[in-house]
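Every protein chain of the complex appears in place save one, which is left out.
Read from first to last, the chains carry the letters A, B, C, D, E, F and G; within each, the first residue is number 1.
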Amino acid sequence: MDEQALRQMLGEVAAGTRPPDDALRQIRRLPFADLGFARVDHHRRLRQGLPEAVYGPGKSPDQCAAVVAELLERDDGPVLLTRADDAQVKAARSAAAEAGHDDGTVVSSGGLATVLWRPAPPRESRVGGVTAGTADLPVADECRAVLAAYGFAPMLLADCGVAGLHRLLASIDTVASADAVVVVAGMEGALASVVGGVTAAPVVAVPTSAGYGAAFEGVTALLGMLSSCASGVTVVGIDNGFGAACAVARLLR
Amino acid sequence: MDEQALRQMLGEVAAGTRPPDDALRQIRRLPFADLGFARVDHHRRLRQGLPEAVYGPGKSPDQCAAVVAELLERDDGPVLLTRADDAQVKAARSAAAEAGHDDGTVVSSGGLATVLWRPAPPRESRVGGVTAGTADLPVADECRAVLAAYGFAPMLLADCGVAGLHRLLASIDTVASADAVVVVAGMEGALASVVGGVTAAPVVAVPTSAGYGAAFEGVTALLGMLSSCASGVTVVGIDNGFGAACAVARLLR
Amino acid sequence: MDEQALRQMLGEVAAGTRPPDDALRQIRRLPFADLGFARVDHHRRLRQGLPEAVYGPGKSPDQCAAVVAELLERDDGPVLLTRADDAQVKAARSAAAEAGHDDGTVVSSGGLATVLWRPAPPRESRVGGVTAGTADLPVADECRAVLAAYGFAPMLLADCGVAGLHRLLASIDTVASADAVVVVAGMEGALASVVGGVTAAPVVAVPTSAGYGAAFEGVTALLGMLSSCASGVTVVGIDNGFGAACAVARLLR
Amino acid sequence: MDEQALRQMLGEVAAGTRPPDDALRQIRRLPFADLGFARVDHHRRLRQGLPEAVYGPGKSPDQCAAVVAELLERDDGPVLLTRADDAQVKAARSAAAEAGHDDGTVVSSGGLATVLWRPAPPRESRVGGVTAGTADLPVADECRAVLAAYGFAPMLLADCGVAGLHRLLASIDTVASADAVVVVAGMEGALASVVGGVTAAPVVAVPTSAGYGAAFEGVTALLGMLSSCASGVTVVGIDNGFGAACAVARLLR
Amino acid sequence: MDEQALRQMLGEVAAGTRPPDDALRQIRRLPFADLGFARVDHHRRLRQGLPEAVYGPGKSPDQCAAVVAELLERDDGPVLLTRADDAQVKAARSAAAEAGHDDGTVVSSGGLATVLWRPAPPRESRVGGVTAGTADLPVADECRAVLAAYGFAPMLLADCGVAGLHRLLASIDTVASADAVVVVAGMEGALASVVGGVTAAPVVAVPTSAGYGAAFEGVTALLGMLSSCASGVTVVGIDNGFGAACAVARLLR
Amino acid sequence: MDEQALRQMLGEVAAGTRPPDDALRQIRRLPFADLGFARVDHHRRLRQGLPEAVYGPGKSPDQCAAVVAELLERDDGPVLLTRADDAQVKAARSAAAEAGHDDGTVVSSGGLATVLWRPAPPRESRVGGVTAGTADLPVADECRAVLAAYGFAPMLLADCGVAGLHRLLASIDTVASADAVVVVAGMEGALASVVGGVTAAPVVAVPTSAGYGAAFEGVTALLGMLSSCASGVTVVGIDNGFGAACAVARLLR
Amino acid sequence: MDEQALRQMLGEVAAGTRPPDDALRQIRRLPFADLGFARVDHHRRLRQGLPEAVYGPGKSPDQCAAVVAELLERDDGPVLLTRADDAQVKAARSAAAEAGHDDGTVVSSGGLATVLWRPAPPRESRVGGVTAGTADLPVADECRAVLAAYGFAPMLLADCGVAGLHRLLASIDTVASADAVVVVAGMEGALASVVGGVTAAPVVAVPTSAGYGAAFEGVTALLGMLSSCASGVTVVGIDNGFGAACAVARLLR
Partner (left out) sequence: MDEQALRQMLGEVAAGTRPPDDALRQIRRLPFADLGFARVDHHRRLRQGLPEAVYGPGKSPDQCAAVVAELLERDDGPVLLTRADDAQVKAARSAAAEAGHDDGTVVSSGGLATVLWRPAPPRESRVGGVTAGTADLPVADECRAVLAAYGFAPMLLADCGVAGLHRLLASIDTVASADAVVVVAGMEGALASVVGGVTAAPVVAVPTSAGYGAAFEGVTALLGMLSSCASGVTVVGIDNGFGAACAVARLLR
């Protein structure tokens, strides 16, 4: 319920066409669907401008399917199922099909599957993605799939780690001319600082858990990105390709 | 042995009807049963007012069964087996049946099973449970099962995370009118602060290990709840639905 | 604005005596006073049942004085200034006096001062406080001062650490018969487990930063209390005597 | 040296008007001034679009003054001195005056001083700032001073912590209509999640070291913001008001 | 080579019966057997008074067997294989049998197997073992098996956690009269403080990884034991039942 | 109250010479003196065999003086004041003098003062102390002062770090023939492993906060000592020279 | 492209034989091959003097095979596949064979396989390797395999932990006369300090994750090595045998 709707409702109360108690009830209830185990937020897309995403881990295949179906039927924007395992993907796609929708686009990388229904229309902003190594690809791929849901077609430069800077410099025009850049890197995460130093565009850094030993499952990259000597680099959680894509969508509205 | 019993015993010594050495022996021995691998505490229910609970992990199925049987036979209150795997559940239920008891109520959620025998009679206090997301449900379900052992019938509001506050606000009467509220949340655990801000009732916060990357298996939610800007929120250990239920039982005696 | 007020206001809209736009404005605005650097929450006492407390650190003496004065004038319940240094205490007491109030009660312990105005009327519940050592007293004293604001007169048992259990056992009736117990302990924090084992009352544990080396400024006590083998013990943040008092106030409403 | 300049220089080599060795030297040398203890980067503003900022800690007053003077003389954009102590502020302002510049604007808050020379012309974007408590103001003030260097005039909503949500909701239009929002919060940092849930704009979260005990000098807020259940919230380092302002400048170019 | 042997050798050099170069070579070489992948220390028992122990993890079954055989043949004291899996146990026992030794005594508990050959003759010192819960038994059992290698016959009191202190108090004579006490506890590890408070004997505390969530795999118990308010409690590493037994052997030589 | 006293008291009840209520009161009360801020444990020396020690930090000079005086008057064994600052030392010594006692022996090292009254009679056991560097001396000196209270006269080998092993080897007889060895080391704490490898005696390792950077205030030495490859080394808390001395006293009773 | 090539190219521009735009393009592009998922750095060997290594984890067998084949065909130096699983090894060897190369040398230890093609010619420098225990061998073996790629034939002294120092002293000539020493140790990592104390050669320390409990997966050894009291010891990441070998190759160029 946005401000206009609230204004209209109160007008109806003033006009005597809506009893006050009914207004009271409405004010308290923004739209969501209570499935018992989940309260599906049909209002989020309006409020945040983001598609609805169903996070797979911790949900049964049936729960995934039910939420996806609810979102496909009640909303009309993009719907995402993220970090889904095979059973969850299968259940959700079946439920979508039963409800008369197509079975979505599956992006599977490194054991993480993202499923997308009803992507937003294409948008013109140029989003660049840069990864430090091949092991960062699954996180970058999740990011790409979510960006696609928003209508973006990101350009991905893979394997540009700072130990061989010329690999990044070779594509520096792509980075420098992008409207936003997502840097996906594990190990020491130094790539974020270097990219932040060569572009004036917003840089969203995603630390990944790639690396071993003193990389501490992404903590090292996370801390390095937060302490970047390149000003204005922002950071999302470890392996959070989904969050980086949402951050880009916020800033390229 | 409570104070009255101690007084009576000393009276018997004074009256010459109990030899001093016997009193000495009694004073040193409050009731428990030594099964070799476990000292079953038959005194705990009186002392703490809590049912006896058998914690599954680290015990063999036979050990679980033996302790459950001991408690069912010697005590007369509620008995719980928590965090049990399939073999433990099966062994304990068989042992209960062999000893002439029913085979208990099993609550299984997210791989954690709680088994309950002889629940306490229903109690009138209103206990509210709120979870941030669907992935928090297994912990909330353990909490619910243990509350049931105490005779409570908690109302559970699932999936009320702060990113869609209207989902919580829609049920705010339930939260505001409860005698105690248990908040179960992973990720950043912000829900505890928000709930603490809208109710004057005791709030017991349970951080969960739901979330990934920078959620650090529940540490982030734990620290957030401990640092809550809502005054008087208390916290139990990560994923400790059992502990939250016991805390509620203590404060709604 | 509670539900009744909202209902009345909507009734006025329905009756035509209040224009809808005015109602819209009201719904959005619960009472608080914007001092520029602070939004003083005049609604908190009703909503949470807690007195207003002004947290000193990070505020200038003038800011402390202004918020205290605002609360004394607009509200009518207890007002607290916590963790105040000398300059803050002096400024706040002067401002109170200028505004025609008394200059409050100062509890100063270990360098932390709490100032209290208009304590709530005495309440009958028995609150017990137990500390492990003398170094825990400043935190316990903050807790006591805040409990006094709520009208409680806690009994404090100081220096009952588990290395000399008989010191606790000597006062065990006090602990066992309390309606709520606050345990304040640094070092390994074991006292919370022992107290939790001998009483059925709610136990709120406050880890303190007392101790050195491997006590890690309270982290050890915090983790120990969260992992307590006594069921249903709840925990607040390190050195958070204020929070423990508020938790007690919630559960002894 | 941007691409066009490089192209021209190579054209000169081709035309024989520039010896190859000279070109080689140029390619290697983008403009900076080597002061011995510092290499002042005159190219950064062009490359990153950011003003030059001199970070005070670890520099002597003389070093601060020398770098500020160098930047004021060789560049023509905004110049900032951040986190400066009194001696550094004094030295830098004197040096600026001696070099014929004005003595800048000083923003001093909570012991941190920011000095600004030659702010950029005013820009129209609406930037919102929200703090959880009064103790977060010094960080927010640094952020504001840096935003002013870029030409932004941010609106600051202070003291909107989630324990009294109505304080935030009262100003929700300001938040919802901003082009970018900076959330500054210590303790559990939950405000970032709540703000992220009510706006579609980019949200840059700054964890602060405000709070004590389990707030762990900002670590708790940092982790909470990184784990936010509101999608697309990005985070900068602890107390890094400067970085948040730079991030905003990147995304509102 | 002890001091006497060195003296004799130098005497031989002085007597001309041993060439200096030979002495030089001897001085450099204390007895050990180089198996390529391991240097078996035949001197340790003399030097440290401890039996030789082969730590299983990271060794192949063949390597375990080879070292065990080497020790059985060249030394004449107790030999232990610790933390062995089934294949390692089998290989080592076969090798022992082939070499004409018995196949040892296997203590298997919680997935950890200890195998013992040639235990030392019985010793009279009374060693007490106390565990907090049943889940601590595997570590206590490893400790017991190693103590048996030294000739001790420890008395084990299982499941004496501080939440039911009377279970410990019931056996307090056993604890108070022991020559050394090993306390094995997970969760918050408070048992070490309580035991340390009731006995004047040496107390060796072993934190275990039993517990979940905020027990952090034994870190909480470890820190608690190191910060114990009972003076003079010493600590070994997490789950290190072997180390605790060796510590006891050192102090009851 | 030891077992014999309890037995006698119950005999009196049986004989009718002591009323049961009086016995009840006695059983509950082992001897301690309640000073309000402290419960002075007059029973500890009997129970644990340790002198009474007053830990300075967190106590006012007056509190230190009061506890010391109480212990000097009511007990007859050694009394220690540890980690005392100048004011505490002065107050305690004055109080002792006023009460007719001498003013104790002060050991001051690195800013930590230990004061000792009424040391135990000399004992014959040989205790060796080894430090890795000069910066470890204050902790070693605290340990020595406490050992003196027990009647030990420890031999201290200072500055024997493993980077120059011959310095330790030169005194290896002292180490090898001691009845117990205390190793005091910061940085990486490797000395504990080396000493543990050359003696069969009990080794108590004290990690110190000496070192900087990656020594992390003693955490590195602590972890290294807990993970020592020399079997049976035990560890006390960081900088806990007092605890190490008490541990030695327990094992050389 | 080294400096000479750049100089020549610019000479061609000056001579008019190369158009400026072509030079511009060249300057930006140092040689690498873009395989889509990886940018194979054909320049690294020249720039860093190191062989190309393909890190297995996170790559599919096909990706491993493609990169290995690319390197074998385009470069002419050593090629390594590290930390490969069976499928990766098989795929890479097949691809090498198909491309007309031999199938390489496989070193497999503790589940980690390293495959080597075209090792460098033998080099004369003496590299010593020392491990603390048998469990450190897999890391040492990876290090050895990589050193072999560089042409070194390291001498390995296994199982020389400091608890039995004579095992190291027996081979002290090997250590003392080496041109560089790699120390591989888990647990407390003290071996690095001892080796650093007996040789003047460069010491590269590799902490391993061998050990359990308080060894914290190599963190304890890492911190200990970084805090070593032996001056000038350098450290690489946990379990990073590859990195240690590369460090040796850098310093023995």
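Just so it is clear, a contact is a pair of C-beta atoms (placed from the backbone, for glycine too) under 8 Å apart; a residue touches a chain by one contact, two chains touch by 3 or more.
Remember, predicted model here, so these are calculated numbers, not experimental data.
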Output for the hidden chain's shown neighbours is A, D, E, F, G
The one of G:His101, G:Arg123 or G:Arg250 in touch with the missing chain is G:Arg250
Out of A:Gly161, A:Pro202 or A:Gly241, only one touches the absent chain, namely A:Gly161
Checked against the full complex, the residue among F:Pro19, F:Gly110 or F:Gly151 that touches the missing chain is F:Gly110
Residue positions on chain E contacting the omitted chain are 3, 6-7, 10-11, 13-14, 16, 19-21, 23-24, 27
Omitted-chain footprint on chain G covers residues 3, 47-50, 53, 180, 196-204, 222, 226-227, 230-238, 242-243, 245-251, 253
Logged for chain D, residues touching the omitted partner chain are 28-30, 32, 36-39, 41, 43-44, 47-48, 55, 57-59, 63, 207, 209, 218, 222, 237-240
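We take it that only the chains that are shown with their structure count from here on.
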Hopping only between chains that touch, the fewest steps from chain A to chain C number 1
Ordered by label, the neighbours common to chain B and chain F are C, E
When B-D and B-E are ranked by contacting C-beta pairs, first place goes to B-D
Chain C and chain F have mean C-alpha positions lying a whole-number Å distance apart equal to 37
By the touch definition above, chain G meets two or more other chains at residues 133, 163-164, 213-215
Per the touch criterion, the pairs are A-B, A-C, A-D, A-G, B-C, B-D, B-E, B-F, C-D, C-E, C-F, D-G, E-F, E-G, F-G
